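One chain of protein is taken out of this complex; the other chains stay put.
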Amino acid sequence: MRPDRLIAFTDGVIAILITILVLELRPPAGEHFGDILDEKGRLLAYLLTFVFVAIYWVNHHHLLQVVSRIDGRALWANIGLLFCLSLTPVATDWLGETGVKNGPAAAYALVLIGCAVAYTLFTLSLLALHESESQLHRAIGDDRKGRLSLALYVVAFILAWLEPWVSVGIFVTVALIWIIPDRRITRTLDTL
Amino acid sequence: MRPDRLIAFTDGVIAILITILVLELRPPAGEHFGDILDEKGRLLAYLLTFVFVAIYWVNHHHLLQVVSRIDGRALWANIGLLFCLSLTPVATDWLGETGVKNGPAAAYALVLIGCAVAYTLFTLSLLALHESESQLHRAIGDDRKGRLSLALYVVAFILAWLEPWVSVGIFVTVALIWIIPDRRITRTLDTL
Amino acid sequence: MRPDRLIAFTDGVIAILITILVLELRPPAGEHFGDILDEKGRLLAYLLTFVFVAIYWVNHHHLLQVVSRIDGRALWANIGLLFCLSLTPVATDWLGETGVKNGPAAAYALVLIGCAVAYTLFTLSLLALHESESQLHRAIGDDRKGRLSLALYVVAFILAWLEPWVSVGIFVTVALIWIIPDRRITRTLDTL
Partner (left out) sequence: MRPDRLIAFTDGVIAILITILVLELRPPAGEHFGDILDEKGRLLAYLLTFVFVAIYWVNHHHLLQVVSRIDGRALWANIGLLFCLSLTPVATDWLGETGVKNGPAAAYALVLIGCAVAYTLFTLSLLALHESESQLHRAIGDDRKGRLSLALYVVAFILAWLEPWVSVGIFVTVALIWIIPDRRITRTLDTL
């Protein structure tokens, strides 16, 4: 099967997830410009989720550029990824409301672990469908970046019980690693 | 008429339905990791609806792979299916809030009966448009799985008045039957 | 310009509008199956809006089948239609909450007048772009159904001040007229 509809459905779900936190943003209670600062926790939480979900969309976009066919297993792996991504708004919301505490930091790390595992499973389901000489195999290689992220999330989950700010630092670091689009795929595409 | 826009609209509506329950997920009141358990009713309700709607999307996806044309009747049958699916979030929500009681279990069974009937009507409207030698006819055959599900939902509706937990067991069973994508269609597609 | 993106955007907006009222549906307060009846006002309001918006989507779908190009004016006429449609949920909500009273019935008629006028303007903007020998011109003809609906909405608006139930009867009547897809276009398409 061709991946057209998987792509369209994913775009729809991610478009909703990325904007659904807007509903949590309330105008400040006061009338002064400075009152915006009262909402800075929610604003930063919104920005974090927005960037995080955008990263997954961009990587999904790059990945699907070199995918020529899918099957039922890939469909379900993708749905699993969407489910994990759909938990990021509520996890970020918890972090934004209570501040950086053990519980929400660990929960956030857990959601990120879920997303990373789901993305890896999705990638594996696609690799299984393409010959080892395919563009996809050349572009993905051994997926070092994916494994590194997963390892860092596990570290963040453990450290959340000791010092949650370190976990938040790890989240931001991994985000920055991923914000740079996958050069392996870009490079392969450039040679076309 | 070609089914392109019916597909796009369906993807849009299902993408919204599958994520709309996220809005019901609230961060736990406390700050401890264990406080997540206070929300496990809502989380399981969300998971159930997510899986359920995803099953319909996957089956719709497989079905439309072998559909080459639609008409006004198929459009309206599809809209009827979307309407029934749109009631699953509120039915699951009731089940999640009150726990497994007669009323919500029967209501949930009723919504599932509606979805199954609507999906069957949609399939019939498509079969009527395609020659009996078409890919669609060969792929669908006599739709035993569809009829079995409908029968089980009716049983679940009746048993909900005696022992609602049996109904929930039936819901999960039917979900598992459907989570395996329609092999009849997959088989036909594989031979292309 | 080709109408592809106008179609995709319209599908997205209508998919959201048609499902946004789901958020207003709350599970019944009690645990008994009969408690669903407490919510029948909201359920009927939801069904009415769902059918109403679906009618516009189906007619938009049929119309765009015979449209080969658009311009900036058509884009804005379409946006005007989407704006008017976006007011139907809140109008229905008012009708559902207060019951059939003068105010909400007149407001509902006003929103329907807005939708009908916007749809007519959109049709005119498309007719201006196509030669009089085009498929679109042959399919639309003189748009008697559109003008009849508009006249009936105006009657409903006036009668809402005397007897709002008559207005509701008119709403349902016009909905039934439109639920039958535009035979003029279907006929033209069938001859292709």
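Per-chain numbering from 1; labels A, B and C assigned in written order.
By definition in this document, a contact is a pair of C-beta atoms (placed from the backbone, for glycine too) under 8 Å apart; a residue touches a chain by one contact, two chains touch by 3 or more.
These numbers come from a predicted model, not from an experiment.
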Taking the full complex into account, find the residue in A:Q65, A:T120 or A:S134 that is in contact with the omitted chain.
-> A:Q65
Touching the hidden chain, out of A:I7, A:V100 or A:V155, is A:I7
Touch list for chain A against the chain that is not drawn | 7-8, 11-12, 14-16, 18-19, 22-23, 25-28, 30-36, 47, 50, 54, 57-58, 61-62, 64-65, 179, 181, 186, 189
Positions on chain C where the hidden chain makes contact | 1, 5-6, 8-9, 12-13, 15-17, 20, 23, 71-72, 75-76, 79, 82-83, 86-87, 89-91, 93-94, 97-98, 101-104, 106-107
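Here, only the chains that are shown with their structure count from here on.
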Go ahead and align chain A to its copy chain B using Cα positions, then give the rotation in degrees, nearest 5.
-> 90
Since chain B and chain C are copies that touch, just let me know if over half of their interface numbering is common to both, same, or not, different.
-> different
Counting in whole Å, what is the centre-to-centre distance of chain A and chain C, each centre being its mean C-alpha position?
-> 38
Just how far, in Å, is the C-alpha centre of chain C from the one of chain B?
-> 27
Counting only residues that touch at least 2 other chains, which ones in chain B make the list?
-> 8, 12, 15-16, 23
